[in-house]
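Left out: one protein chain. Kept in place: all the others.
== chain A ==
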Amino acid sequence: MGLIGNALYYSFHPMELRAIIQWKVWHNPPHERNEKNETENQKICFKFLDKTSRSFSAVIKELHPELLIPICIFYLVLRGLDTIEDDTSIPLATKEPLLRDFKDILTQDGWTFTGNRPEEKDRELLVQFNHVITEFMNMKPEYQAIIKDITEKMGNGMADYAIKAENDDASVKTKKEYDLYCFYVAGLVGEGLTRLFVEAGFGNPALLKRPNLHKSMGLFLQKTNIIRDVREDFDDNRRFWPQEIWSNHVDNFEDLFKPEHLDAALNCSSEMVLNALEHAEECLFYLAGMREQSVFNFCAIPQSMAIATMELCFRNPDIFKRNIKITKGDACDLMHKSTQNLSVLCDTFRQYTRKIHKKNTPKDPNFLKISIVCGQIEKFIETIFPTQSADAANRKVSGEATAAELQRKREEDENKKDVYFMMALMGVIVVVVASIMIFAAWMMGARFDLAFKEITSGNFRPPVKSQLEHPEL
């Protein structure tokens, strides 16, 4: 969209423009990175962060200084791993040990990798990976251990997947496989981050005892991406929608993209959304365990973006035609709402859940299931932020008033009294002023008796003086 296009768009969507301006003008990052105190090496790492991630770099850079470097490095390590896995030009014999031993590479000073094909997007990161390793070695040993552990798990998961892809069909068959795939690519990141938060004292330690919560955080994001990117992935010959779901609606996966199967495709996409929405409740539960604003923002922004994307994709035929995205205005509005507190975020979730619910149609075989999952989300939000307490209801039914209500009533009564007094005073003033004026007029010779007589006989206008005629003029 050019400038004119933008101008036209925003003149019809003023709320979006307002959201963008609000975000740009009023957003105060809880923490800002202090470039003056950074080493050259750290600066290089941040440069790579900007290069490799569009969406994450901004939120990472607003993190609390304690976790700023560890999470930046964690991200770059995983990105490095990803770059090896994605590259189809690397033979399995080289790839597998690289993936499995990547955790040890993290402690090999000066390690770099130039084996990526030239068109690989983040090739440069691995070419200069020594900077990441240097920074990794400078971190607290506790953080190192966490990142190492996750790298190991993810590397092994990726290696297993690569072997499977080489030997047989790697397409996702069951919902269980789908969950497992999402767990390896996103759920593990959730685990690592949670352990970092808790280690730094920014997360409730109880989160570690409920691994399904951080698992849901990762799965919710990943599943949203998989639903949104179905067309793009299909064009790249990748399929992540599990057969267990699409086979309920179409005979071949390709049929989803054919206009004659649009109804079936839409029903299939709504079953995918249903599958993802089952994680929403646990995501909110997880976010209740955040104890620091920047960490809360870091986790909440992607989640609210995900639910909004889910709403956008729900029963939207466009997902089978092209890549769709939430608008910039909506994104700014969501970021604004995700950087306040849990209550505001819950309102956002409820708002989007209701939008999804509104698009739900009884023609869909999963109509009721979607309705139930929307109801569960609303009920959960109501559980953490009740609209009305039992006490308040008790008082209402028994007719009792609280001290605050009594106080308010007393104040209202006093205000009323004041108003009446003022009105009476005004009345008195009017009477006094009027009498003074009448008295003054009378003193100056006003003939009220004549005026009164004229009025009673029906002449309301003053007598018109007959015009003097000057015919000669």
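The working rule: contacts are C-beta pairs under 8 Å (C-beta built on N, C-alpha and C of every residue); 3 or more make two chains touch, one makes a residue touch a chain; residues count from 1.
By our rule, contacts and distances are computed from a predicted model.
Set against the options "Acyl carrier protein", "Geranylgeranyl transferase type-2 subunit alpha", "Pc18g05820 protein" or "Large ribosomal subunit protein bL33m", the UniProt name belonging to the omitted chain is "Pc18g05820 protein". In the complete complex, the residue from A:D101, A:E378 or A:E454 that touches the missing chain is A:E378. For the chain left out of this panel, the touching residue among A:A93, A:A390, A:A404 or A:L450 is A:A390. What chain A contributes to its contact with the hidden chain is residues 354, 357-358, 360-363, 367-369, 371-372, 374-376, 378-379, 382-383, 386-388, 390-394, 396-398.
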